[in-house]
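Removed: one protein chain of the complex. Kept in place: all other protein chains.
When the chains are written out, they are named A and B in that same order, and each has its own residue count from 1.
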Amino acid sequence: MYRYDEFDAAYVKNRVKNFREQVNRRIDGSLTEDEFKPLRLMNGLYLQLHAYMLRVAIPYGTLNSRQMRTLAMIATKYDKGYGHLTTRQNIQYNWPALKDVPDILDDLADVEMHAIQTSGNCIRNVTADHFAGAAADEIEDPRPTAEIVRQWSTEHPEFLYLPRKFKVAVTGSPNDRAVTKAHDIGLRMLRNNAGEPGYEVIVGGGLGRSPFVGKVVRDFLPKADLLPYLEAILRVYNLQGRRDNKYKARIKILVHETGTDELRAMIEEEFAKMDGPSIALDPSEIERIENYFAPPQFSDLPAESVALSAAKAADAEFATWVDVNTDAHKQSGYTIVTVSAKAIGEAPGDLTTAQMNVIADLAEQYSHDELRISHEQNAILPHVKLDDLPAVHAALVEAGLATANANLISDIIACPGLDYCALATARSIPVAQDIQRRFSDPVRAKAIGEFKIKISGCINACGHHHVGHVGILGLEKAGIENYQITLGGDHTETTAIGDRAGPGFSFEQVGPAIERLVDAYISLRADESERFIDTYRRLGLEPFKAALYNEEKEAA
Amino acid sequence: MPLVTKQGFQPTPEITYVLVEEIGAANQASLAVSVPSDTDAAVLAPHLEKIALIGIDFPSFADGRGFSIALRLRRLGFEGELRARGYLISDQYPHAMACGFDTVEIDDEMAERQPYEQWKAATEKVLPPYRVKRAG
Partner (left out) sequence: MAKLFKPKIISANDLLAGDVVYMNSGYGWTRKLAEAAIAHDENAADALLEKAEPQQDKVVGPYLADVALDDDGRPFPTHFREKFRTRGPSNRVDLGKQATNPERREPLAASGGI
């Protein structure tokens, strides 16, 4: 993985010093709160309902055990013993004091981490496929690209005061696990007919109040043109994006109001005027960055593990966990383990200090010292030998991290909602907890199969509800929490925005409604291999809507 | 009205700005042109020869359009003075300079709250790695 060179190290350390000064200038009155706010946001610091919140970047979701241990240490030393994994591959601390934040950032800098541009109207932390560098279906590792974009966008002097936040995601696999079509810019790595590497460039995706699936503005962008092309997109957006209405300020609205063809023409015109070589990185620098992401030294192993087969035969619970929480690795004899941060009844994505330390230990011992954080709020051990799965599982069980629910109904994405977030209109976490408890039986959950529930506590849609198979959006209606349900959303390469089912539900009604929905799906599916989303596509909204609103029958 | 320059705060000299649409009619050389933040830099291209100073408006420090306008003007070959007018804070000074600005016009209240040391300190920050590598 990437290691800081002397420039990175000096910059991040100095940035902490600058932020410390900015905090002091806020306290001594040199900076007003209005002026300080964008500065603190660009350093990851929010003010939430009950306290400050610090959002630490885990660039493209990659970290090592030492970094994870530092995250754990920070949770104990400065916070309340836990952190929250977010849908943008960040970790949030919910209780830091303003005066401690520079110290936290210093501790992070010591392990090559930071909170730079995890908020604010700037280019945010770049995200990538959480199986990057490991997935069997990967064409190319997206992380060097993500790292290049990270470096280019860090304190880019022109793009720190954009109309609104700007999110970039990269995937190197045709099976999109990075939700690239719901980002301001999505980059899909591919090869052209001549076999040269490049990107499909998608612009203007986004969730929030007006959800849009991104539009392709370039079918094939040669790799060398990446930064000049991004710079062209950002310049057009910076100049043309709306600044009169916060809800219309994202690039998706610019694409929508201008038209894809027209906007593409504007981008291409700007791109044509760019002095490309002065913007692109030197090939030698690109190579240097790429080399950091060279695969670890894998052992030569057979595709089948005798030890694993024996352990599975002896322990049904373990066997279920292996089936559900591991994915195909590019290297024979290895697998990708999803460490569920979705234990039944716990807040989705919350990890305690002890759990973070266990995950760090496992990464060090069994996963070439590598970890990923997924936008689905789980941790990933990307390079685990099949032979080691029993040992890994045993340690995870001990730590409460072995819930066999990856991609199942209790693997819910939930934003912090009104339990923490100042922008929230309703709670998310307790809704997720209620649903998890209803589907806590692992046999039932596995029988239901892939079922993506995503919950947001307001229209900002941090919980990606629009692209959940079932999306739940918490709103306020007549002074109480009210939850709108959408169906048929899809976060993959076939991205789709869910359809609104009808009137909202009260807090207490959501769980029973989801139960009715699941029962309807089980009775309607063609066979066990037909996922909820497939059944939905085959039958449409009506039968599911009927089930959702069929309360009277339930009560009778 | 102080002017932030590399040499320190200086009093802003009295200047008569012309608007973009008045440039054609103005026949003196060394014009000072006032440019609102929604201006397309390209409209200035035919006139750059006779312009000595372009003042770009920042209606709010959180409105970054002026940075892109400045870059475009420099790319068009403008070599006169670029001045940010309206509202910038000292933390933005290095970003303004990196985008081609020379000076920043601020009001007295800002000059008092953020004295020159704060503007100078901002220019001494370590640059992000990509900037260093591009510069070198």
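The definition used in the following text is that a contact is a pair of C-beta atoms (placed from the backbone, for glycine too) under 8 Å apart; a residue touches a chain by one contact, two chains touch by 3 or more.
As the structure is a prediction and not an experimental result, all values here were calculated from the model.
Student: Checking the contacts here: which visible chains does the omitted one touch?
Tutor: A
Student: Touch as defined at the start, partner being the missing chain; which of A:R427, A:K452, A:H465 or A:H491 qualifies?
Tutor: Checking the options A:R427, A:K452, A:H465 or A:H491, the one contacting the hidden chain is A:R427.
Student: With the full complex in mind, choose from A:L108, A:L386 or A:L418 the residue touching the hidden chain.
Tutor: A:L418
Student: Of A:A265, A:A314, A:A328 or A:I480, which sits in contact with the chain we cannot see?
Tutor: Among A:A265, A:A314, A:A328 or A:I480, only A:I480 touches the chain that is not shown.
Student: Touch as defined at the start, partner being the missing chain; which of A:Y78, A:F507 or A:Y549 qualifies?
Tutor: In the full complex, the listed residue that touches the missing chain is A:F507.
Student: Suppose we count only contacts with the excluded chain; which residues of chain A make the list?
Tutor: 26-27, 29, 32-33, 47-52, 80, 94-99, 347, 418-420, 424, 427, 429-430, 433, 476, 479-481, 507
Basically, only the chains that are shown with their structure count from here on.
Student: In their shared complex, at which residues does chain A touch chain B?
Tutor: Counting only chain A, the residues touching chain B are 5, 7-8, 10-11, 13-15, 18, 21-22, 25, 29-31, 35, 38-39, 121, 151-152, 154-162, 235, 238-239, 243, 273, 275, 278-279, 281-282, 285.
Student: Applying the document's contact rule, which stretches of chain B touch chain A when the two form their complex?
Tutor: Where chain B meets chain A, its residues are 61-65, 67-69, 71-72, 75, 89, 91-92, 94-96, 98-99, 113-114, 118, 121, 125-134.
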